[in-house]
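For this depiction, one protein chain was excluded, whereas all remaining protein chains were kept in their positions.
Presenting subunit A:
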């Protein structure tokens, strides 16, 4: 018998023994007949199916937007799921909805519920409100009709409504201002009760050979049907796999750390001052809320953004098969295209890397057809430690230029011991050309990827060494 899943959907308690691998979107639309959440692309790229997921984290109720098409029902276990029906206060419109109407931000209307949910999620955010923040909150919502200018105005209007929210509990603030229905004020207590009734984890049968699912953002794009046929071990909710901590100079990341967790981590922000800029280029808000770093590693895409990021930091992985653990450098994980040095029963538990010190510069570059919410044509990260005026230790990771996420070891070897200068950078670019084997595909021709990697190496140096005479690199 399938385990019973329990969660709160809008204002209703749900207990279901349906397949935990079913996409939440299908459950919402075809089991619960809540038709406001729309099916657009089935791969997390349009945001029409955006819902809110409320979760207790260290006794704090945190709401995040997620694309329900990629979210397994199992990941709703113990949470509050909110659809557009759950924020309606009809016949009145809530202020988010009113802002959309006031600014003519809806035309065909199909993307609109998703946009409203993303902005409603922003109303529950704990960071200070700003127009930029409100617009960032809808970076995962595609609208094909409006051209976005009216939506930007609606987002700005929502931001002004949130300027005086202060330190108040967001859900209570939203209820007080009649932005959300009253039942939101009781959700925290209801979630506490719910969690106490859950009998441990949502475990697959003991004798089964389960598939591992974390955020689902790659698996549910690539094999949505196949996953549902297997018993699943859900990793996202496991406490042991969460958290970002620092032990002396080392940063330790739980495998289920999401990209959003990275963004919000004080440790990461301190050591990577440009983190916002880097991670803004990585998918979209709802996907960052779901996608885990370990998921990015094991997906083994040659252009995984987080893989490239952590390769340059020489990250070490810890893997477990449930009995024993072992460690493996990330750079040794890949043996070929989508091939891993990992047994099927193993999963990543955590990983760690040495935080960059004062002599180390780090930078991440990514170019894609569309600047945001797109897969890279080529991406690259560099970590460069200076020994006086000379380059000491250096690692350049590059994606999209070979069958696996690559470390450009020969280029690094060439750079080591040299003083940064334009002639040397050009030579390094030439060395890099000998290491890479890009192919032509939908992300660009091989010729383009070769040129682009060269440009990104130059961009690394221009960024990290502002005194370079850039004209000589053009």
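Keep in mind that, in the parts below, a residue touches a chain if its C-beta (ideal position, glycine included) is under 8 Å from a C-beta of that chain, and two chains touch if they have at least 3 such contacts; residues count from 1.
Definition applied: contacts and distances are computed from a predicted model.
> When one chain of this assembly is omitted, its UniProt record names it as which of these: "Molybdopterin-dependent oxidoreductase", "Cell division protein FtsI", "Cytochrome bc1 complex cytochrome b subunit" or "ABC transporter"?
"Molybdopterin-dependent oxidoreductase"
> Using the touch definition from the top, which of A:39, A:185 or A:433 touches the missing chain?
A:39
> Would you indicate which residue among A:123, A:138 or A:219 is in contact with the undisplayed chain?
The missing chain is touched by A:138.
> For the chain that got dropped from the picture, name the residues of subunit A it touches.
Counting only subunit A, the missing chain is touched by 29-30, 33, 35-43, 45-46, 48, 83-85, 88, 90, 93, 96-97, 100-101, 104, 106-113, 116, 135, 138-139, 141-152, 221, 225, 365, 367-375, 377, 439-442, 444-445, 447-448, 451-452, 455-456, 458-459, 462, 470-471, 473-474.
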